[in-house]
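Worksheet: one structure, shown below.
Note that one protein chain is taken out, while the other chains of the complex remain in position.
Chain nomenclature is as follows: A, B and C, assigned in order of appearance, with residue numbering initiated at 1 for each chain independently.
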Amino acid sequence: MTTTPPDVIRCAYAELVVSDLKASREFYVDVLGLVVTYEDDEAIYLRAFEEYLHHSLILRKGAEPALAVLAYRVRGEGELAVAEAYYRELGVEVRRVPAGTTRGIGEAVRVLDPLGFPIEFFYEAEHVERFTQRYDVHGAGALSRLDHFNVNTPDVPAARAYYEGLGFRVSEDIRDDEGTVYAAWMFRKPTVHDVALTGGAGPRLHHIAFATHERHQILHICDHLGAVRKSDQIERGPGRHGVSNAFYLYVRDPDGHRIEIYTHDYYTGDPDNPVISWDVHDNQRRDWWGNPVVPSWYTEASRVLDLDGKLQPVVERTETKEMDVTIGADGFSYTRADGADQGFKLGEQV
Amino acid sequence: MTTTPPDVIRCAYAELVVSDLKASREFYVDVLGLVVTYEDDEAIYLRAFEEYLHHSLILRKGAEPALAVLAYRVRGEGELAVAEAYYRELGVEVRRVPAGTTRGIGEAVRVLDPLGFPIEFFYEAEHVERFTQRYDVHGAGALSRLDHFNVNTPDVPAARAYYEGLGFRVSEDIRDDEGTVYAAWMFRKPTVHDVALTGGAGPRLHHIAFATHERHQILHICDHLGAVRKSDQIERGPGRHGVSNAFYLYVRDPDGHRIEIYTHDYYTGDPDNPVISWDVHDNQRRDWWGNPVVPSWYTEASRVLDLDGKLQPVVERTETKEMDVTIGADGFSYTRADGADQGFKLGEQV
Amino acid sequence: MTTTPPDVIRCAYAELVVSDLKASREFYVDVLGLVVTYEDDEAIYLRAFEEYLHHSLILRKGAEPALAVLAYRVRGEGELAVAEAYYRELGVEVRRVPAGTTRGIGEAVRVLDPLGFPIEFFYEAEHVERFTQRYDVHGAGALSRLDHFNVNTPDVPAARAYYEGLGFRVSEDIRDDEGTVYAAWMFRKPTVHDVALTGGAGPRLHHIAFATHERHQILHICDHLGAVRKSDQIERGPGRHGVSNAFYLYVRDPDGHRIEIYTHDYYTGDPDNPVISWDVHDNQRRDWWGNPVVPSWYTEASRVLDLDGKLQPVVERTETKEMDVTIGADGFSYTRADGADQGFKLGEQV
Partner (left out) sequence: MTTTPPDVIRCAYAELVVSDLKASREFYVDVLGLVVTYEDDEAIYLRAFEEYLHHSLILRKGAEPALAVLAYRVRGEGELAVAEAYYRELGVEVRRVPAGTTRGIGEAVRVLDPLGFPIEFFYEAEHVERFTQRYDVHGAGALSRLDHFNVNTPDVPAARAYYEGLGFRVSEDIRDDEGTVYAAWMFRKPTVHDVALTGGAGPRLHHIAFATHERHQILHICDHLGAVRKSDQIERGPGRHGVSNAFYLYVRDPDGHRIEIYTHDYYTGDPDNPVISWDVHDNQRRDWWGNPVVPSWYTEASRVLDLDGKLQPVVERTETKEMDVTIGADGFSYTRADGADQGFKLGEQV
């Protein structure tokens, strides 16, 4: 590459295609408590309590559930031309999108990135009231802000190299002794990630994540789903991640899109922030408490659209899959780091 | 029965036989943070931070892990004679135990109750410092007090009738439409239970439970076990119970004895406290969030000793087993109460 | 006394006269989140999330803010006659009140107790839905249940003797070396108190208290009041009490009635529960962190009505007042227990 990448600040918003706006609204507004900035018969624009841009999530009505766009905010309007040149040199599809194409968002550049995802870069956006101290409307499970995207991609090292080219740095990854990389966490803002690359058939959206301040807010979301008899939308967790150290919960929206609720990762902003590599056989890497990862978490994800709104084809992963090495027939995991005193979690002898 | 039962206040202490005092100490003192009242080469006497009696748990060194005694406190010294008469009429083995037989405990009556458990009744006990406000020694996972015992017994209705005779009341139970009772929660102090009766091969001790004030204290115990690479001692949870509404965690000690950490149940002290009956097919009864109960939780439990310290024989349950109806081949569970829109938890398609 | 006192279970409900039902509703329902069982133009009947009786608080419209009744629940209908006889022997005014006199409450006995308070004893009450697991309606500051009453009375030892006669026991008190008693905490249910006796001009209602499960729920109520720009309704706290060890907050309703939000006291149900006496000069007795008690907390309280709805006259305290000995001109307080290294809180050199 001879051109400079655009200066990305952070992950900024996602647009999901959903099949039933009313059902989605019950989930995202009534249960998760996101704030509605705007809604009509076609779409709902949502933000979390500490966000002042127009939205961090759009739910758009459509025939088939999918990811329509992942948007990164850049440091200024001038970065759009930089992005355009950068992706043209990369040889992928690039489009200028006029201001207002997406409600609340100024002029933007959209690309189909080398991993096959529909990505938008923008700077200008409408400001709305920041509800940081609107405790009169904060529920018991208040979400503070969008935290990160997590995508499935077959070749993690290739995806990592692409994102490093874009100026992202790695905070943590999962590997094995043979050099296979199963996942990598990459950031621009000084948290553990703006985007995680999870080895698997792709391009698919694994999940988007919102942050809370405290863990009890995540527990309340579980309690709330239980109260409305939708506990089956709780897919995995709550738990403590090994990677990132974050407290987490994975829930599935009415279309199966996966949302993570996330808190307590750590500051990564210094240039020498130590990278943590986890052994794929370490039973505490995905859950510090050793609780099992459910198979659907490994295998299911949302399809993604191209820039014309058509489903992108999915390419299978050819390298070893994390699910197979950790819970499959040939799998081998350990709880204790030294390997001498290994054991799986009690009770999982299904 | 023509005689009056003793006036039981609450569950008071348990004595467990453990195979390695040092390993047990690491678990109960270093991880769970219980306070050592006294210890020598044969036993460790422990209490939680808000307890002022000598101990609520004794770990006694022995060849084979087992439950040696479950002790209930009665309202006064005069209740010992009442207990003696009551159990003599019941026709079970009854012994007067002189003060000091158990360190810190006054004169007591020991019986092998009709369910086959070694039960002690006592009133007098040595008072020690109550560490309620000793925040300088409270760790991040501080336990407040013993909350309840949970025992496996083959015939739950029979066990319930026995405990009702002893003045306990039912707060909640698990049933099915055919009238099978799978479990019952019974109390004297005004919480959900002092003892839970869990249908299964018995007499066996399913677990003893300690209470914390807040949920983050329970989460810390998980984090701590992860940090010392003993996450495989986390058997089930953390989660929210449907029954009792308590937030829970089940951990296993080095001998496999099961300890629950428990908080947030509710006041049951009024005479008309409503009894809650849960359908055994309700997928949220054992975990409000629909997370699965691991098989070991259903099948494994601690053997119990008779009054001479010999292992009691175990009698199998002949009625339908909860594990079988909920996750077995013929099992059928639901998440939504109306039954119309039933579904299991996502991701559990193992 | 030759007659037996009625068997009181616990404090059960209070009725407050308020001047503006709409303003009170905003406070009790919109901010505190109490559940409305019934309301009309004359009164609002409220309960907390884990209560199944019709109400634990009634707000009744009236010209002058006051306490109309404090109600204790007794163990059964038969206790009404016991109560009637007991108070007749005490020589105070006693009335039988037909079922339904108070909406949701069965037949009752009302007395003007020797301390001058309008007290009701009842057993029968309408059951309503218990919202324990209705997490879909629990706000971030969810209240679980009524916890206690706190009353101002001039002569604490006399009031204590009266309540001991009624079967209440003392958990904690505040004294000085000369034998003056400034306050006492008394209970029937096994918490620190059902009623606290606070030395001061009386009869006046100092406050009623609701319990939460966790402290963050109390902090949210503060945040909420800040968000609606009513922080001046926060009178004292949040903080940790020395007495009771509870985490607390005092707020004032639109008429100035004081409500405490309270959590984390301890189990007191054993007959030998140790009584804790605090030195009135101990600067951590009222706030474990040494934060000052604001003067209004000592001096202001709600007037109480007699059985005909007229304001009871108030009698001044003649003994030394707690406020005077701790912050007055001749006051002397200490932070360290040994007295050798005494000091007031930094920064309070007003």
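The rule is short, and it goes like this: a residue touches a chain if its C-beta (ideal position, glycine included) is under 8 Å from a C-beta of that chain, and two chains touch if they have at least 3 such contacts.
Computed from a prediction, not measured in an experiment: that's the story for all the values here.
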Discussion item. Just to confirm, in the complete assembly, which displayed chains does the hidden chain contact?
Written reply: A, B, C
Practice prompt. May I ask which residue of C:128, C:294 or C:325 touches the chain that does not appear here?
Written response: C:294
Item to complete: Tell me which residue among C:25, C:160, C:236 or C:317 touches the hidden chain in the full complex.
Response: C:236
Practice prompt. Identify the residue among B:172, B:214, B:265 or B:322 that touches the chain left out of the display.
Written response: B:214
Worksheet entry | Options A:73, A:193, A:252 or A:321, residue touching the unrepresented chain | A:73
Response to the item:
Missing-chain contacts on chain A, rising order, are 9-10, 50, 52-53, 73, 75-76, 127, 130, 132-133, 144-145, 189-190, 213-215, 242, 245, 263-264, 266-267, 269-272, 274, 288
Item to complete: May I ask you to list the residues on chain C that touch the chain which is not drawn?
Response: 215-216, 219, 222-223, 225-226, 229-236, 238, 240, 242, 247, 252, 283-284, 287-291, 294-297, 300, 335-337, 343-350
Response to the item:
Touching the unshown chain, chain B contributes residues 30, 133-136, 138-140, 142, 214, 216, 220, 223-224, 226-228
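By our rule, only the chains that are shown with their structure count from here on.
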Worksheet entry | Chain centre separation in whole Å, for chain C relative to chain A (CA means) | 49
Worksheet item: At what distance in angstrom does the C-alpha mean of chain B lie from that of chain A?
Response: 41
Practice prompt. Starting from the mean Cα coordinates of chain B and chain C, work out the distance between those two points in Å.
Written response: 34
Worksheet entry | For chain A, residues that touch 2 or more chains besides their own | 216, 223, 226
